[in-house]
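Before I ask anything, here is the structure I am working with.
Missing here is one protein chain; the remaining ones are kept as they sit in the complex.
Labels run A and B following the written order; every chain starts at residue 1.
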Amino acid sequence: MTESAKTSSSRVAPGMTAGGVASFLRSQTIFVLILLLVAFVLGIEIARPGTVNRTWLTNMVLFAAPLGIMAGGQTLVMLTGGIDLSVASVATAAAYLMATHSVLGGVTAVVWGMGVGLSVGLINGVGIALLRVQPLVMTLGTGLMTEGMLVVYSQKMMAEGPHVPPFIEALGSGKYLGVIPNDLVLWAPVTIAIIFVLRRTGYGRLLYAIGDNQEACHLSGIRVWRVLLVNYIVCGLLAAAAGLVIVGAVDAADLSLADVYLLPSVAAVIIGGTSIFGGRGGYSGTIVGALILTVLNSILTLLDAPEPIRQILYGAIILLLASAYTRLTD
Amino acid sequence: MSEPSLLLDARNVGKRFGSVVALRAAALQVRPGEVHGLMGSNGAGKSTLVKIITGVFPADSGEIAVKGSVRSFRSPAEARGAGIVSVYQDPALVPDLTVAQNMRLAGARIDAVRKWLAELGVESLDFSALVRDLPYPTLRLIDLARALASEPAVLLLDEITASLPADLSERIYAIVRHWRNRGNAVIFISHRMAEVSDLCDRATVLRDGVTVGVTERAHGSEERIVSLMLGADTAAAVASASSTPVARQTARDAEPALEVRGLRRAPLLNDVSFKLYPGEVLGVAALEGQGQEELFDCIAGSRRYDSGAIFAHGEELTLRHPADAIRAGVVLVPANRLLALMQQRSIRENIALPAFGGMGSWGLIGMRAERQRVESAVARLQIDTRAASELRRLSGGNQQKVVIARWLANGFNTLLCFDPTRGIDIGTKRQIYALVRELAAAGSAVLLFTSELPEIQLACDRAIVLFGGRVVAEMPVSEADEATLLRAAHGLPQMRAAS
Partner (left out) sequence: MTAPAEDESSVTSARAAPENAPFAAQIGRTIRRNPSLFGMPALLAASLALTVAIHPEFSDFDLQSLAMGAMPLAFAAAAQTAVVISGGIDLSIGSAMAVANVLAASTMEGRSFGESLVLAVLVLIAGAAIGALNGLIVVLSRVPDVVATLTSGFIWGGVALLILEKPGGGAPPEFLDLGAGTFITTWLPNALILLVIAVAAIWIPLRRSKLGLQIYAIGSDRVAAFRSGVNVERTRFASYIFSGLFSAIGGLGLTMTTGIGAPLAGVYYTLSGLAAVVVGGVSLAGGRGGMAGPVIAAFVLTLIPTDLIFLNIDPNFGQVIQGTLIVVIVMIGGFVAMARARK
């Protein structure tokens, strides 16, 4: 038996075996996700003919945008193997702070809102990047802290109530020419920026590298803390931006405004193909994941079932999707 | 026809993962009363076969018979029940529990374990000590003692003597022979040819998922094993490649590429000083635990030292981070390549990694330039890039080449190689040493530590010996035979040759 080493190529079995299909899916998961999305949409149309019209479709994008923006920051963080559980509190606090400062003018108000994202992101970054605290615990703490501070602050602000400026309202719920959601003005550049950064820039490469093996990065001369610090700040800023869009849609600065966005922000990333351990994934999957979740929400609303049942179904379907995805790609 | 006296009879074993075929027609037949070596390059399917035999996962095809009856194990516990026990390189001991608790966890009888530990030379061990507080070699011995306490018919030892001091290895050899003499079988896996030819009665060689031959202990069996592992053509090519040392004169008045002066790092390094010149390969020899790993890490900037100075091309370095060393052209190939490689990323990303050290590199990547750099490094090292999309699909040898390729692509003056051929198959080992010599010939300086002393003469121009935290000997490669190095490594004064 004199086989040279090179013939090990024949050990890779050709053809459409189950393994072959699985590995194709693994590398082209975005197609599966889009198929799934289309399936959901068709499902609605079949169940309730006439639902899927132009208004509904644009509404889907409109409502998915803030989730997509928040999940964008979550994607960046999860690529490095971390997680940010403070995004919901940051979004709510940013919205509230913006609203209570709206008397000072639109721009100032937005600056105040984004400032929340910057500060909390900075604290998260210092703890996680510099002091090596686990991201789960750190962001849990800052989330609690932010929520608590917001409650105290809101009581101080009882006198001058929060007010949502009109341009935010337009951003969050308006549509250009009745067709294009205004918040796409924010989401589209965010999408382009994130995808570009992840694919074509050194920073993006580093996110994947750090998520895969921090020690390897360190040994290759990379100062990991710098990247992580910036990353958590960016995530905080994106969460704040998402909050501004949400409050525009809801038009009332509530203290639990963005609570319902925490789970979906993580779920969209997971369903979209990014591993929670870091090192692989991307934002395009997250976008489809966000759309899927938004459509799912719409399906459940249309079902006219009571709120608790909807909640249960939502969670169960997310579990199924995440599980199917994890099994497919392992 | 299965010989009824075979303790283990594995035939035609096949296993595939997705579209990759790990085993095609592997066979392993182990008789009672023998030490049976299992040989094969990285990627030959050895570890897959081992996992099937020990019950980690089942085979796709083929038959495995234990003591004559066909079995298919669904868990390591089942395999253990049938008398097949394995001991791996990483001790299967839970760090946060005590030794006694670990024994209880595995259902091992403490008195039996104690008895075997005594045979291995560990007279009294505090069983209520936490595993994490015990030294690593002790853990290996406990693991082995535990395996022996279950009286296995087939004991499988995977790289059991790797990174163990020599006296412990000797005790293990003695126990292996003792166990064999009681009528049991030992399957012995090792990359150290000397060990294998010394210990094993027979050896099965795997290549590309197929058993290509079984050798008996005889004169010349070593070469036969190597040629079976590599395949006849490659073996001939590798053998004919020059393996004699090329001692060259390096201009000594040239400035050293690297100079270490009085390096001190408690508790292992006391006063290390040496010079490394451009164009030479300087070998470092030392016994286990003499601080060689700390030394390399300090020079590479990933560990702090207490006092001393390190100079690169005459300029003193302040090393606070590997980036400082890399900037000065000093780069490290660490022993444990898992530390240095990103398993989920592509070969290209792994090779291009150091380019992103500074914040200036956070922007747009120059894709074309990067591709050229990476491809030329890949070509130079002959890395098998078929599994280019994910690094973890590469064999150990190819992975090690990727680590070296990274520095080739990034540029360096001084290459620090720490045990680069640990756990690598013979063919790749020789390629790596040839490369090291090439790099030196092209002007780089190489500091090379290897735990296998005979290899110093294969690759190096000079050698220094580390003992007691100091450099106790320095010699040209012509004098650096194994015996001389060993004497110095034990702190014995050098004998001047009679002539």
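Please note the rule applied: a contact is a pair of C-beta atoms (placed from the backbone, for glycine too) under 8 Å apart; a residue touches a chain by one contact, two chains touch by 3 or more.
Owing to the predicted nature of the structure, the values given are computational and were not obtained by experimental measurement.
Enquirer: Hey, which of A:T75, A:T142, A:S173 or A:N213 is the one touching the hidden chain?
Expert: Within the whole complex, the residue contacting the unshown chain is A:T142.
Enquirer: Can you say which of A:A39, A:L104 or A:I312 touches the chain missing from this structure?
Expert: A:I312
Enquirer: Among B:P91, B:P152 or B:G397, single out the residue that touches the unshown chain.
Expert: Checking each option in B:P91, B:P152 or B:G397, the one touching the absent chain turns out to be B:P91.
Enquirer: Touching residues of chain A against the unshown chain: what are they?
Expert: 83, 123, 126-127, 131-134, 136-138, 140-149, 151-152, 155, 263, 266-267, 270, 276-277, 306-312, 314-316, 318-319, 322-323, 326-327, 330
Enquirer: Over the whole complex, note the residues of chain B touching the chain we left out.
Expert: Residues of chain B in contact with the hidden chain: 75-77, 80, 88, 90-97, 101-102, 104-107, 121-130, 134-135, 137-138, 141, 165-168, 170, 287, 304, 451-453, 486, 489-490.
The definition used in the following text is that only the chains that are shown with their structure count from here on.
Enquirer: Under the definition above, what is the set of chain A residues touching chain B in their complex?
Expert: Per the stated touch rule, the residues are 1-5, 7-9, 11-14, 17, 19-20, 22-23, 27, 200-203, 205-206, 208-209, 212-213, 215-223, 226, 279-280.
Enquirer: Give every residue of chain B touching chain A within the complex, in rising order.
Expert: Listed in rising order, the residues are 16-22, 24, 43, 207-210, 212, 230-234, 300, 302, 321-323, 325-327, 332, 334, 339-345, 349, 352-357, 359, 361-365, 367, 386, 389, 406.
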